[in-house]
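Some chains omitted; the rest stay in position.
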């Protein structure tokens, strides 16, 4: 990425990545707590949410999983576990913060997934799928490990915000808008869609069983 | 593959691949509908059945997932979702067609998996396993995402038809039967086993719990 001030941008990106990873790990650990997992189980769930999407992406792209070259993800998950063990009340009181950080993470990881895929020479439609996988697959792994039906398949606009962001990125970039603006608009687009969808209880239509009456 | 008329064979293969992919996607989406997934969840389940097996195979073989170089699979899944949303009745009425197409898909994907594995220099016993994974693993992913016990592990002859096909391929090829005949006999073998097993309600013996009486 070439911005006006690469240093500031890089710092901002690291902060966002830390917050997003932290919120993702917290989400995994809290879900694990609901099923009375032990500390190890909680750690694995937190780690799975934090790195699962990017790991599946990297396996498909045929590159080394991103977290293997940076111990940050292992440590952030440990910090998240420590805080959840230390104070459930405190964690719960910050619910709104986790929601915001989680959304920032979704936006950041989606964009990171798109850029990595494009950099490896794939088509844009592959990049949109990879961006979505990067953002949401960790949560699906968490739900599978917890023996729950993946929440993104039947509740809330979450993955759709990621896909919409991917399509926005593709469109703006193809229109020649330049990388900085493309990234910023995509980022805001994903955040706004998620905030609006949750704020106004908007969700996707549901599929119906064949024996039900049409509603 | 070198046949007498490569053009005809290629056309036939594309048609079979389309029908098989379509039937696989329909299967994923219908199962998702039974659990009231939303449109996104339905799409993901359909896509997972259509490309899941081949993707696991390609990850194990260390090559780029097949669907990344052909947008057909993404579009066919979209078409399947559209049709399921549009008319559940119509989809249900064509149950026999889906069953036939699904079986054609199983046979085709099994053979494709075997050939790709052999082409990459692996042993035949690895190819039989990869053929089976290509044909059936998508359905296992679907069942895991839906929080169901994978149906191929306790019902119907399905994976076994794929494995029997793989062993047939191996035997005929080793006997020097030539590729065209090997492929055709394997294809028919898989279809016939599946049709007969479903027609006559044949299934594999079941394992028993250790506390049960032997039956």
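Worth a mention:
Order of writing sets the labels: A and B. Residues in every chain begin at 1.
Keep in mind that, in the parts below, a residue touches a chain if its C-beta (ideal position, glycine included) is under 8 Å from a C-beta of that chain, and two chains touch if they have at least 3 such contacts.
This one's a predicted model, so the numbers in the text were calculated from it and none came from an experiment.
All together, the complex described by this structure holds 3 copies of its single chain type, of which 2 are visible.
Just so it is clear, only the chains that are shown with their structure count from here on.
Taking CA atoms, the transformation carrying subunit A onto subunit B includes a rotation by 120°, reported to the nearest 5.
Here the spacing of subunit A and subunit B, counted between their Cα centres, is 31 Å. Contact residues of subunit B toward subunit A in the complex are 29-30, 32-42, 44-45, 55, 59, 62-65, 68, 71, 74, 84-85, 88-89, 91-92, 144-147. Residue ranges on subunit A touching subunit B, taken from their complex, read 59-60, 62, 122-123, 125-126, 129, 140, 144, 147-150, 152-155, 159-160, 163, 203-210, 214.
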